[in-house]
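Only one protein chain is missing; all other protein chains are in place.
For reference, chains read A and B in written order, and residue numbers begin at 1 within each chain.
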Amino acid sequence: MSDTAKDTGWDPSKPILEINNLSISFFTRLREIPAVMDFSCSVMAGEAMGLVGESGCGKSTVALAVMRELGKNGKITAGTIKFKGRDLTNMNQEELRQIRGSEIAMIYQEPMASLNPAMKIGAQLAEVPMIHSGMSKEDAWKLARQIVADVRLPDPDRIVNAYPHQLSGGQQQRIVIAMALMAKPALLILDEPTTALDVTVEAGIVDLVKDLGEKYGTSMLFISHNLGLIMDVCDRLCVMYSGEAVETGNVVQVFDKMRHPYTQALFRSIPLPGADKNSRPLISIPGNFPLPHERPQGCNFGPRCDYFQDGRCNGTDIPMSEVPGDDRHASRCLRWTEIDWAAPIAKREVKQKAEIGKVVLKMEDLKKYYSVSSGAFGGGAKKVVKANETLSFEAREGETLAIVGESGCGKSTFAKVLMGLETATSGSIMLFDENVQSTPIQKRNTDMVSSVQMVFQNPFDTLNPSMTVGRQIIRALEIFKQGKSDEERHNRMLELLDLVKLPRAFAERMPRQLSGGQKQRVGIARAFAGGAKVVVADEPVSALDVSVQAAVTDLLMDIQRENKTTLLFISHDLSIVRYLSDRVMVMYLGHVVEMGTTDQVFQPPYHPYTEALLSAVPIADTKVIRKRIVLEGDIPSAMNPPPGCPFQTRCRWKSQVPGGLCDREMPPMQTLEGGHQIKCHLSVEVLNSMEPVIKIAAE
Amino acid sequence: MEPLSWGQILLAALQQFLPVWVALIVTFALSIRYKRKLALYGKLFDSPVGMIGFAIVMFWVFTAFFADWIITMDPLAQFSGSKNAVPGSALTAPDPDAYTHFLLGADHVARDVFSRMVMGAREVLKIAPAATLFAFMVGITLGLPAGYVGGKLDTVISFIANLVLAFPVILLFYLLVTPEIIVIGIPTYMAAILFLFPIFFIGILINSRYFTNPPQRNLYLGIAMAICVWAYIGLAFNADPLGVWGMSPNLLNVFVSVVFVNSPGVFRIVRGMVMDIKTRDYVAAGQTRGEGAWYIMLWEILPNARGPLIVDFCLRIGYTTILLGTLGFFGLGVSPESPDWGSTINYGRKLLAMVPHPALAPALALMSLVLGLNLLADGLREESLKD
Partner (left out) sequence: MLKFVIKRLFVMLLTAFALTFIVFWLTNLPPNLEKLAKSEAGTRISDAEVGTWLSENGYDSSPLNRYGQWLGLLPGWTGTAQNGTPTGRCLEKDADPATAPRFCGLLQGDWGQSSVFKLPVSQVIGRSLSLTGWLMFAVMAVMVPTALFLGVLSGMREGSRTDRLLSAFSIASTATPEYVSGVVFIALLASPMSGLSPFLSGAGWIEGRTLFMGTATSAMEDINFWNFALPVMTIALYGIGYIARMTRASMTEVMTAQYIRTARLKGVGFRQVVVRHALRNALIAPFTVIMLQFPWLLNGVVIVETLYNYKGFGWTLVQAAGNNDIELLLGCSVVAVVLVLITQLISDIGYVFLNPRIRLS
């Protein structure tokens, strides 16, 4: 590190990063898009600042502005960004180059894309000190090796000589972190560093980031849409809405004593422990996020705010105002002093619990194996991937069965087999007393097809981009032989739009004119076109913003109640699963490792994997005390599963099983009281001695 | 009569093209006025490159269309005594009612170069876009199932496509475009097969969309098939009883060969895009609805591949134009008399070093058309990527 670069006479008691009234616009052919307006925040030395907000609110834009990397069409239109007292906005390229990488480093969402595929890891790491402090090549590689060890990667010597694609996603993200730390920067910007990773891997990365931050005394700007994660990592946060900071302050104060209606609404729309789909349903924020160039007059949140006051809130621009007495806590609301923040939620409607009926779907010993060829050139030996192993369960009418597991555990394969897109290798599937395991969808009759439907994960993919919304729903009606004439079908289509609470005018729209949540609703309408009885929802809300998630889940629940639909809810997000499911099935590497009612699964005894999974999910509630269990390593590939118990490579309870049974033998499914099933060698006594992972502190 | 100077030649030529200028101005005025309503076509008018390309292409399209008004002389007529006349020279024995000068000179048998160039545009634009369109239908009809179904089917079709692609084009042409081949009837057989693809394509397109409503389906399918079969009989076998559709054996041969060499390229592109698009959720949604494979391919996948296909279509018309020129260059063109650009270059090159103008005019014309198509494709690609 060149001391000259770092020694700028900056006083460490002043903020290391100070953003003042920053405005950023993107200039496109049609118009100017004001992505960020009047944004201010400051980060002190050693502090971790969180930036939360929904997609498109301008979080990444702020981060990139600090790096002065806004692309060709992005411009800082006003304000200053001071780093150690020097204004970044008017630095030239050479000055910026010296700061980038050595004083400010950035970590992005997609680790794979951020590493050069054609360069060895070591070379990419060693480059940083070689550029910034002229370190010799050997020293730089040595340092690289050491930092790789610092980010807790096994076998650093092998890793520095590897290419990025030879590492797993979690390992790649650690490398990206290592790269950022190579020059021991004063400020680290992390833009959703864990969004692409599985929860258990995320937990490891978050831990690492926190520890390293403390170890090196690095300040952080941590961007995330996940409030729980922010609480885990940050000291302070700044809530953004539509290009503005709306509330900023100390994490605990903002979480417990929020002073902005948007923050409040946000917390009410996320499933915290204690929420329940019937007695305490979530409250979604009405309306939609405004586009940057279509913001309302006055308060941006006005049209969606419960406390909106005509004439006042939509009159002038709203300034930030300090909350006196708190630690640099401020809110961009005119009425925050007038609002009764402790008032109970008024409009919460309590819903009838749906009745659970007869069994409609029963799977027994279902197996699905794929044979794939490995090797670079399509040759190589054929390998069998066991995507689903001995899956047995039943689902009842009106019930929500959640299927939980991380990527690659076989959730989607299971859905495909059920839908008939693939046929099972062995085992049986009984659907309404009909045996369908070897009937591909082409051979199923229309009734059968229309009664089992699916809602997909990616809202941007779920609708055909070149067909109107109405046409797509009508097509489903035609295929399901609904309605006698075109007219009848048209009317039915409009009713379906009503059902998913979309305006009828949307029938004429093209999918690109809809927001993510709206598209997802159309997808739901399409799935219910033939009066579906069993709906497989494959992560239907995981790609949506939190405020929209609540609305879409509630919609699904409402339709379920009305139609007595059986919902198979596939998800990796345990918070939402706890909120809406009746029974839960946890999968790991193609095996069901635990199954039971929601209460059984979320309370001890746990399967060791469930325990880790539960502890990994960040919860945005200061009252919740969570035991941290960080799993070592990554999920093994389904191509080479470990022998014995599939979870044995990462299990912390393994030592409690005598005789190394876990390494050798596949554990049996134990049935505990109340039909709770756990696939583990642990004895009942050990299982019963487990402690709950989550405790809610007494108020 | 005095020969014309270069300035006068330019003026006279500009004047001859008057209908084209008017048409161009009208097209551009209307398009720019309504560009926001015209989807991708409208967006083209935001890109200077695309606009230039479009203008060049439309220049030649209108030239082909108004050729009868633009030409100054009969492109096939020979004017004795004017062999290899230089540009601007006057006719030796001018007809008082007719044009008096060879604007761009005369060729080795004393035909007017300017008129032949203008008529050549018509020849080229009669064949190139139609042949490209047929190649697209063939490529799409084969590429969709190859990409979508994969497996053995894909292996077999891809193998055949690679077979054609590995053939040096010129060799193929030398083998296919010969009078002997016509005697045997191979072009007719090939036409019989290749022209089936569009019929199949249209049939499947309508059927997969309307099969849920048989009366409607039967009506549409009936009408479409009647027209297709009529055209098929006329084009492939030259046996249209009404004489509307038809191609001379020579033309058919060239046409079929060009379609044949172009289809594998289209096939590859379509196949690649299908493999990409078929992983989308809306395709899976179609499958879980129990939708037929052809519906998914034609209505769920194909429309979403249209951007790159349109771009490729423009590029490929240019490529086809070059191919037709190549054929003409080797004397394999439609007919020796034909004023098409390739053949004209072929005749001109024999005396090239001494009298360059007969070859130069069609050469530059061909180059400008291909350039226009390339620019158009570039503009379209750029605009379709934006927003």
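Following the convention adopted for this analysis, a residue touches a chain if its C-beta (ideal position, glycine included) is under 8 Å from a C-beta of that chain, and two chains touch if they have at least 3 such contacts.
What you see is a predicted model, and the numbers here were worked out from it, not measured in a lab.
Asks: Pick from A:127, A:399, A:621 or A:634: which residue touches the chain that isn't shown?
Replies: Going through A:127, A:399, A:621 or A:634 one by one, A:127 is the residue touching the chain not shown.
Asks: Please pick, from A:26, A:83 or A:108, the residue that touches the omitted chain in the full complex.
Replies: Only one of A:26, A:83 or A:108 touches the chain omitted from view, namely A:108.
Asks: With the missing chain put back, one of B:234, B:318 or B:333 would touch it. Which one?
Replies: B:318
Asks: Hey, which of A:40, A:55, A:77 or A:98 is the one touching the hidden chain?
Replies: A:98
Asks: Residues of subunit A in contact with the chain that isn't shown?
Replies: 67, 69, 72, 97-102, 105-106, 108, 110, 113-119, 127-128, 131-132, 163, 165-166, 176, 179, 375-380
Asks: Counting contacts across the full complex, list the positions on subunit B that touch the omitted chain.
Replies: Answer for subunit B: residues 159, 162-163, 165-171, 174-176, 180-181, 183-184, 318, 322, 325-326, 329-330, 342, 345, 348-349, 352-356, 359-360, 363-364, 366-368, 370-371, 373-375, 378 touch the chain left out.
In this text, only the chains that are shown with their structure count from here on.
Asks: Please report how many Å separate the Cα centroid of subunit A from that of subunit B, as a whole number.
Replies: Comparing mean C-alpha positions, subunit B is 51 Å from subunit A.
Asks: In their shared complex, at which residues does subunit A touch subunit B?
Replies: Within the complex, subunit A touches subunit B at residues 28-30, 419, 421, 441-442, 444, 446, 449-450, 452-454, 456-458, 461-467, 475-476, 478-481, 523, 526.
Asks: Can you name the residues of subunit B that touch subunit A in the complex?
Replies: 46, 212-213, 280-282, 284-285, 287-291, 299-300, 303-304, 306, 386-387
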